[in-house]
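One protein chain is absent from this view; the other protein chains keep their places.
And then chain A:
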Amino acid sequence: MASKSKKTVADAVKQLEKVQDQYETLQILNEEGEVINEAAMPELSDERLQELMKRMVYTRILDQRSISLNRQGRLGFYAPTAGQEASQLGSQFALEKEDFILPGYRDVPQLIWHGLPLHQAFLFSRGHFKGNQIPEGVNVISPQIIIGAQYIQAAGVALGMKKRGAKSVAITYTGDGGASQGDFYEGINFAGAFKAPAIFIVQNNRFAISTPVEKQSAAKTIAQKAVAAGIPGVQVDGMDPLAVYAAVSDARERAVNGEGPTLIETLTYRYGPHTMAGDDPTRYRTTDLDNEWEKKDPLVRFRKFLEKKGLWNEEMENEVIETAKEDIKEAIKKADDTPKQKVTDLMEIMYEEMPNHLQEQYEIYKEKESK
């Protein structure tokens, strides 16, 4: 009847606000290294806390040296990591050896701390197949260049673990731009539908090359995208190693208990360019924004936190720095000593059994290589 007052349909705007409000940022350490959320504090021994700091310092040095080696032409493709240590290493620190990492192209540090030898990481950067020959027992795959592909593959790895009855998880990483890909949605949705033990991390460093996160989506958080898959989503301060560790530990526990996947958004920042292939962040980022995020440096706050507990000092830090520099020098040398690739090498790794057409080409190249 026209005279009847129109029945109120769902208040769509209110619903959206309600959803977005569910994603508050989990933080444990503030910028001053003070614990502001005692209840969420993860149980970590003094030695483990020191180990996490060592890894973060080591990785900061690795980034500085990698940029420098890249500029000297001694490394190839390199995506800087400075600023993301808490996000990358706090999350890897919560894993067990049995867990499988499917990294994006910026996620080399996680692989190294999961067992990939440093010289192989350098060979990956240079473009040598031996860099990707992951040692047996190290459960990682080489960095994925196709943004989003690692997400759908992680759903498969996790389902495989579930089918085997393994108490392990598949963990994968993408960036804020990557959350716009179809494979991002399919990956989290498949893992949800199969209740597979996967942890999906989005490292939101606010920029996909030059495109700010606001241009990726109207969604207020990336964590809320988990709602589309019907899985839990968490937003954490990605500059806070303890918050990242706590969120990933929590997700891991749910996963190995058969409760399915979790999406974790880490709010972080890359201090350097997108990659070393000519990207210039001053074209799209302001100094104010850079300064604002430098105050949030995960190393600074974790250093303060540990110093207050008497667990860290300058001497310890310098020792880590020296070790890192030595290791890097040695690894680069080892990479230098790796034999050059031949076309016949590339042919040999194509198939288990070389098909006739490739066999024919193999003979031709073998002849060329013998001259």
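In this text, a residue touches a chain if its C-beta (ideal position, glycine included) is under 8 Å from a C-beta of that chain, and two chains touch if they have at least 3 such contacts; residues count from 1.
Here is the rule we use: contacts and distances are computed from a predicted model.
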The complex's invisible chain, by UniProt name, from "Alpha-ketoacid dehydrogenase subunit beta", "Na(+)/H(+) antiporter subunit C", "1,2-phenylacetyl-CoA epoxidase subunit B" or "Energy-coupling factor transporter ATP-binding protein EcfA2": "Alpha-ketoacid dehydrogenase subunit beta"
Of the listed residues A:I141, A:M276 or A:L306, which contacts the missing chain in the full complex? A:I141
Touch with the missing chain holds, among A:T174, A:N189 or A:Q224, for A:N189
Which chain A residues would touch the chain omitted from the figure, given the whole complex? 100, 129-130, 132-134, 141-142, 146, 149, 151-161, 163-164, 170, 182-183, 186-187, 189-190, 193, 346, 348-352, 355-358
